[in-house]
Structure formats: C-alpha cells, structure tokens
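Can you keep this structure in mind? I'll have questions shortly.
Only one protein chain is missing; all other protein chains are in place.
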Amino acid sequence: MQLGMVGLGRMGGNIVRRLLQAGHHCVAFDRDAAAREALAAEGAQAVADLPAMVAALEAPRAIWIMLPAGAATEEAIQTIAALLSPGDVLIDGGNSFWKDAVRRGAALRAKGLHFLDIGTSGGVWGLKRGYSLMIGGEEAVVRRLDPIFAALVPGKPAAPPTPGFAGDPRAEQGYVHAGPNGAGHFVKMVHNGIEYGMMQAFAEGLDILKHADSPELPEEHRLTLNLGDITETWRRGSVVASWLLDLTAQALAQDPELEDFSGHVSDSGEGRWTVQAAVETAVSAPVLSAALYARFASRDSRRFSGKVLSAQRKGFGGHLEPKKK
Amino acid sequence: MQLGMVGLGRMGGNIVRRLLQAGHHCVAFDRDAAAREALAAEGAQAVADLPAMVAALEAPRAIWIMLPAGAATEEAIQTIAALLSPGDVLIDGGNSFWKDAVRRGAALRAKGLHFLDIGTSGGVWGLKRGYSLMIGGEEAVVRRLDPIFAALVPGKPAAPPTPGFAGDPRAEQGYVHAGPNGAGHFVKMVHNGIEYGMMQAFAEGLDILKHADSPELPEEHRLTLNLGDITETWRRGSVVASWLLDLTAQALAQDPELEDFSGHVSDSGEGRWTVQAAVETAVSAPVLSAALYARFASRDSRRFSGKVLSAQRKGFGGHLEPKKK
Amino acid sequence: MQLGMVGLGRMGGNIVRRLLQAGHHCVAFDRDAAAREALAAEGAQAVADLPAMVAALEAPRAIWIMLPAGAATEEAIQTIAALLSPGDVLIDGGNSFWKDAVRRGAALRAKGLHFLDIGTSGGVWGLKRGYSLMIGGEEAVVRRLDPIFAALVPGKPAAPPTPGFAGDPRAEQGYVHAGPNGAGHFVKMVHNGIEYGMMQAFAEGLDILKHADSPELPEEHRLTLNLGDITETWRRGSVVASWLLDLTAQALAQDPELEDFSGHVSDSGEGRWTVQAAVETAVSAPVLSAALYARFASRDSRRFSGKVLSAQRKGFGGHLEPKKK
Partner (left out) sequence: MQLGMVGLGRMGGNIVRRLLQAGHHCVAFDRDAAAREALAAEGAQAVADLPAMVAALEAPRAIWIMLPAGAATEEAIQTIAALLSPGDVLIDGGNSFWKDAVRRGAALRAKGLHFLDIGTSGGVWGLKRGYSLMIGGEEAVVRRLDPIFAALVPGKPAAPPTPGFAGDPRAEQGYVHAGPNGAGHFVKMVHNGIEYGMMQAFAEGLDILKHADSPELPEEHRLTLNLGDITETWRRGSVVASWLLDLTAQALAQDPELEDFSGHVSDSGEGRWTVQAAVETAVSAPVLSAALYARFASRDSRRFSGKVLSAQRKGFGGHLEPKKK
C-alpha cells in the first residue's frame, strides 16, 4: 500500500522503515535533504517538496505528518490540505493537542478530506518492537488503511492473550480505533499521563532506596542498597514488572549513580494536557499532577515559592536560612 | 533441602507447593488442620504443632513464617525461637515492618539464631510464575538456603536479559540479598509503595478516559471510549506495558464497568510505611503519598474534612451545599 | 457619583447598598423585579430594563455587571455594549475567566468603550467589612472611578499598617490596579486558589484532630479532642490566625460535629483555572491542586478509579473488597 510521510525524524523515519520492511511503498519528505536521502537509500521514494509528494501518490492518497506538535504540524496540515483532492486522508501522528484534532477534523471534512489523529507510542524502540497506535477518525477510513496499521503494530504474539477478551480484535494486534477525531490524541494524552505517574512512582521509590543510608535515620536503621540488583530482581515475578522497570534496570546497569543526568527533567505537552483534562472533567488526579509538578520543580529556576516560605519563616519565627547553599 | 513452613494460607501454601514441585522436603504447619492436611495430600510433611515441626527438621533448621504481619508473626517468632538451637534460621516472609526485622534480627542473633527477612512478591500468581524475593540477613545464611530461593524464583528465562547487567547473578534469577536484617522488608516495602503509585496512575488515567463523555465538556469534545480495547491495545508496544496493565485489561475484559467493585479500596501497612520512610529520610514522595491518600479517601466514612470546607464556604460566601446527595 | 449595577444578587445587591451608604447614586437592574424593588426601597433608582439603565445614566457611563460567570455575563456584556456610547465603561465584577477579560477588553476597546475586570472578594460580609478589589484595565478609567472603589473597600484602618510599605497607597485601602484587562480576574483567580489551599489545610488538620481517637492508634495514644475550643484558642496569638479560622471556629461553635453538612463540596471555576494557570506557566502547585482534587473526590459519584484499584488488587493478590459499604 502507498503512504506519504512528512517528517523523517526519529519517529517518522522509523515508521517508514517498518513499513518498507513490510513491503509497503512510502513516499518520504523532510525539509532536511540528508534525512530524505537516507531513507531513499533504504527503499523509500524521496521527494523534494510537498507538491511532489502529492503528485507521487495515487488518489485516494494517505499522507502521514510526523512533526512537532504546534506550529510545524499546523502549517503542514494547512499546506498539504490545499494540495489534496476530495477523498484523500491526512494523518497527524504526532503528540498534538486533542482539541486541535477535533477542530482539524471538522475543517478538513468541510473540504471533503478525511483526517485521522493517531497517537503513536513506542519511541526509539518502535522500529523493532512495533508501535502502539491509538486512532481517531472515521471507521471507513481507518479500515481502508488497515494494512498500514497492521504492519506498524507489534502483533498478537507480542503479549500473551488476555483471558476473556472479546473486544475489537485489532486491539490484540496493538491498535485501537478509539472514536471520532480527537479520540486518538485524547487516548495517547492519557497514556502519557499514566506514563508520567508510573515514572514518578519508580523515581520516588528509588529515591527512598537511595536515601536508606540517610544520616537522618538512627545508625542501626541505615541501609546501603544496590539499586541495580534490586531493579533487576523486580523484573521477574514482582507486581511492578513493566517495560519502564526494564529500562530503569538497564540505565542502572550502565550507570549505577545515573551520573549522566543532572536531575532536571523536561516535560512535553501531554502531561500538562492530561491534568487539564482531569480538571475539566472534575476527575481527581493527584498522582498524574504530582508527577508533572515534580518535573517543574526539578528545573532550577523556580525558586520563588521557596523564597516566600523562607520569608514567612523569618517573619514569624526569626528563622534564618542560608542565603546560598 | 528441608524447610519448615508456618502458615499455609494463599502465600505460604503456594510456596510449599512450588518447593515440593522442585523436589524439596517441606514440613508444614497451620493452626487450621484442614490447611495442613491439604498440603500433606500434595506431598508435604504435616505436623500438628510447632514442637513437632522443630523435631521433624534436622539442624541447622530453617523455618519460614508466613503469617499476617504484627501480633501473629511476633508471637510465632517468640514461640519458635524458644524451641530452636544455635545455628538454626528463622525466616519472616510476610509483609512485616522493616524496623521490626532489624529488632528481631538483633534479638535472635543474641540467642545464637539467624534471622532472614524476606519480602515476597508474586501474589496468587507466584505458584505458577515464581516469586520475586528481597532478602535481608547474613550472607552465609542466605547462601546456605540458596536451593530454596532458586526454586522459588521465576528464573532467568522469565525476562529478557538486561544489556550491560554485571551485578549479582541472583538478581537475574529473581532474588536479591539486599543487605542486613531489615533490608529485605525495606526493599519490599518500597516495592509496594511503587506498586501503589503505579496502580493509582492507571486508576486516574482510566478515570479520565471514563469521564471523557462528561457533560462538563462542550458537546463537540465529548468522547465515549472503550476502556477494554484501549488497555488491550496498550499491552503491546506502549510505554505503559506492565503486569499491572495486563491485570487491568483482564479485569475490564471480564467486567467492563467493574461493577463487582464498590470503589472502596483497602490498604495494607506497606504503603503507609513507605510514606513514613520518605518523611524520615526527607525524600519528596508526592506520588506515593497521593496514592495512599486516594485509598483513604475512597472509604466513605471520612467526611469530616469535607464538612469543614462546606462550613467555611457557608461562612464566607453563604454557599449552601445539599445536606444529602 | 453615578453607577449602574446589573445583577442584584447577594454580591451585586450589597455592593449597591454599600455605595448608597456612601452617598453614591446607583441605577439598579435585575431580571427579578422583587430584587430591584427591594433596592429601590433602600434608595437605589430601579430600572426595568437595560435601555432604561443606559438612559438613566449620564455619559461617560459606568455600568457594573455582577452576574454568574459564563453565558449570563457574556450575554449582558454584548447587550449593554450595543447600547453604550464611546467613552463609557463596562465593569465585570464577577468570577469570570481572566482570558475572557483579555478578549472582552480588546473587543470593547475596538468600539471605543472601556472595560474593567474587577475581582471582588468579601462574600456575604462585604457589605459590613468592605470588599477587597483587584482591578484590571486602563489607569485613567480606574482613576475616574476612584470614588466608587474608595467607598467599597474596607479602608486603611481595617488592618494595622505594614512596616516599610511604600507601594501604591490604594493597596492600603483595599484595592489594587493590578494591570491591563485580565489582571484583575487573574489576581482574583489566584486569590481563590490560595483560599482553596488554606481551606483544605484547615480541613485536613481538623480531620486529623478529629481522628486522634482512632482505633488504629494504640490505646495509650488515643486522644479525644474538642475542636471548638482548639480553633477558638488558635484565634489569638497563633501562626494560623486568619479570617478562615475565625469562620471555622464560628461554625464549630454552632455545630460541633458539623452535622449540617454532608461532606460533599462544590467547586467554582476559579480553583480549576488556577491549576490550569500553574500548568501553563510551569509552576509547581501541588497544594492548590490537591485542594481542588479533594473537592472532586468528596463528590460521591466518582468511584471508577477506586474500582480500578480494587480490580487490580483482586488480580494480583486475590484480595476481595466488600461490594457494598
């Protein structure tokens, strides 16, 4: 089957590679010529601009955009939509805001075009393991592109069957048609929110293990623990067994003190949007929020709240804290 | 190898079964005669009381206690210790408080006895999957009982190898000698703390998915999502893939609305102790705490804080809230 | 000075009363005839519709809208704006979303009108104590209406002077021109966010005091505490002395068990918007968020997250929780 891919970074490039391996025909574009030449060498049909991509695909076309959420994705959608013909499909596979997908779907529908919002999980491992796909859009369009999705997902043998599962068989392959436009990015957003929470759960637990030798404990209670051995142990038979644990054990195996990292953690939009969605629907989400705030707090420059506390402490108790640590 | 087991409930009984399957000799006791007869029928040597157990084992003996933490475990340790000879080993495999393990180890050492505190993860699945063991105590004693531990754990093939892992090979089998007495239960405690956090991350995420059709959202943003298909999808290729996700997908496959459950959630000591350990070592653990508090809040009777809020709202704003929902 | 007031509920009505007491001339309108007649009896000039209000005021007019945020306010602004002349001022004194104030200010400015967004704190006590006003808009317009604001605020003697204060003297009266349109409602929003946090701090503390007799504590540690006496004590000399404490002590004096309240707590938009603002500006706000989530969780119907936890617990540990409490 034919697919156009716009954006050949870590995600877009590997999606093309996985499709090529499955025998699909990919027309590939990236503003960076080196990126498209690299994929041409691996079998893709590289094109030099978007009109060339549209010309290279037979109608009804399917073009997958894999660009940073926000301005880059918006601009690409606008530009490509102007080149397409009724019946063509535009796919946003990036981490876009789900309300943008609702809006874009409606706008493209008004032009006779179709839109799919696809949340794509799998990161740098997707090429080898396959991607988990969460899709929003019209069922007929999702069905039409089924060969593409079937090639991208890990497939049924990637996990043991769930006893009693009687839902959509596509879910057992690794993809879900979650609902109309917006549903794909909404589900991916919540997926990432859960991911934030799970990561922070491990981070806090390991932090407690790490500080089990704290001088704040009485001497007979202090413990010096080997985090690499502990996380490796948990990978087998424990309740916290998970892919994130595998990755954590791996990181600790290679760098037991994690000295390659400063402790400052970035966040992408998805964690923030999850908190907003919780607030908008009146769902109590303390763990997902705390996970996000831990990242904000890890970035140094936010010290004003601490200064306020110190000023208050000085005010009522005469407590002085060292100006510089 | 010989092992005595005191307490033949869900955990103790299955540990005996797994040891019997591996060809070990188990002397088994439970206050409930039916429980010990059941295991006798499966090949264990059932005894009618603790002196009989001690008599049935050759020195140096190893007796594993698998009882509820607290009074039951304390009493069993006291009673058995009085019957043992120097060089014998007493094991507490339950979810005991780690500081109790420190205390008990010292007390037993003073009598010439050895003590191991073993955190045991695996639940009802341990018989089939094997248990993850986190052990505190003296290295020589841990080594002596190695055949027992090797039979209980899942074993190396249960998970793909961690690239670069060069730690204790036992960790790759599924057990870790974490440190001196206390270390086993400390590590198990933190494991359960992480488990609470991961569970709550899933719970909040699914709650948001469930309420994506909330009337609080504008109509064009409301989504009706199929949680069973979504969780099944995530099991393959996504970042949140985990055993807890497998169990969640399974529960949703069997009961999509989870109507078998009231929403009130119990907690055991381990989640609480984890928070205490964080506080004692000045580690920020907002996610692990929030997970615990969500359980507290899920139990209906705790409404006083809400009443205080309503009383304040009435006080300053004249806001009246319905007395009964 | 002349002022038109649209919306004569608890807030709008009392604002008119306080202005009348200060000798100002108020033209008052409410859809409810009884409400406007009541105020007419107290000296306001009641009008039967909005055109009558506009006719009754001399240009440049100032009309204060005190309606529920959202549709009611939006509609009133649209309607009145169409009746006004260049140079007139429209005031939104309700709890509107601050971004709406930015938008409305720009739209009205384009028509030659002025807009002020005024956050108004004081609740049912404002008539007697005066209101705390947080104002966004053009300085010249704020200055023009100074007599109105000066009449509404508590005034300088209402609190002892702050040593070293050298800021805007209006702040010492109880009002602040916070910035351009949006600033008034932004500051009010954060004020309410802080209020949520303070309220929840008291709620949790009192909940702990209330449960100091918990059977979960060893008998020698159980305490039965008199919350009414304790909160009354804290009102003098303690660090937590505050108006919210005064109101809490009052509520407990009148109803020691707070039996008038169910424990279910409503929330208004401001608490939610504060969390959104924190997320948008990457400020870690765990307390303000936890306070909001405690309200969400206090409302019974949200049980799905708890069901997920119970289902997982059953899945890995065979734990069964009672179906009905």
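Observations
Lettered A, B and C in written order, each chain numbered from 1.
The definition used in the following text is that a contact is a pair of C-beta atoms (placed from the backbone, for glycine too) under 8 Å apart; a residue touches a chain by one contact, two chains touch by 3 or more.
None of these values were measured; they are calculated from a predicted model.
The undisplayed chain touches these shown chains across the complete complex, A, B, C. Interface note: of C:29, C:115, C:202 or C:261, the residue touching the hidden chain in the full complex is C:202. Touch with the chain that is not drawn comes from one residue among C:21, C:85 or C:233, which is C:233. Within the whole complex, the absent chain has one touching residue among A:90, A:199, A:223 or A:279, and that is A:199.
Summarising the interface, chain A meets the missing chain with residues 10, 123-125, 199-200, 202-204, 206-207, 210-211, 243-244, 247-248, 250-252, 255, 258, 260-266, 286, 290, 294-295, 297-300, 302-319, 321-325.
What chain B contributes to its contact with the hidden chain is residues 239, 267, 272, 275-276, 279-280, 282-286, 289-290, 292-294, 296-297, 299, 302, 305, 316.
Mapped onto chain C, contacts with the missing chain fall at residues 99, 102, 106, 121-123, 126, 129-134, 153-156, 158-160, 162-168, 170-176, 178-180, 182-183, 186-187, 190-198, 200-202, 204-205, 207-209, 211-212, 214, 216-217, 220-221, 223-226, 228-230, 232-246, 249-250, 253-254, 274, 277-278, 280-288, 290-291, 293-294.
The working rule: only the chains that are shown with their structure count from here on.
Legend note: the chain whose CA centroid lies nearest the centroid of all displayed protein CA atoms is A.
On a Cα centroid basis, the chain most remote from chain C in this structure is B. For this pair, chain B with chain C, the centres built from the Cα atoms lie 46 Å apart.
If you average the CA atoms of chain A and of chain B, the two centres end up 31 Å from each other. Between the CA-based centres of chain A and chain C the separation comes to 38 Å, rounded to the whole angstrom.
Touching two or more other chains at once are residues 286, 290, 294, 297, 299, 302, 305, 316 of chain C.
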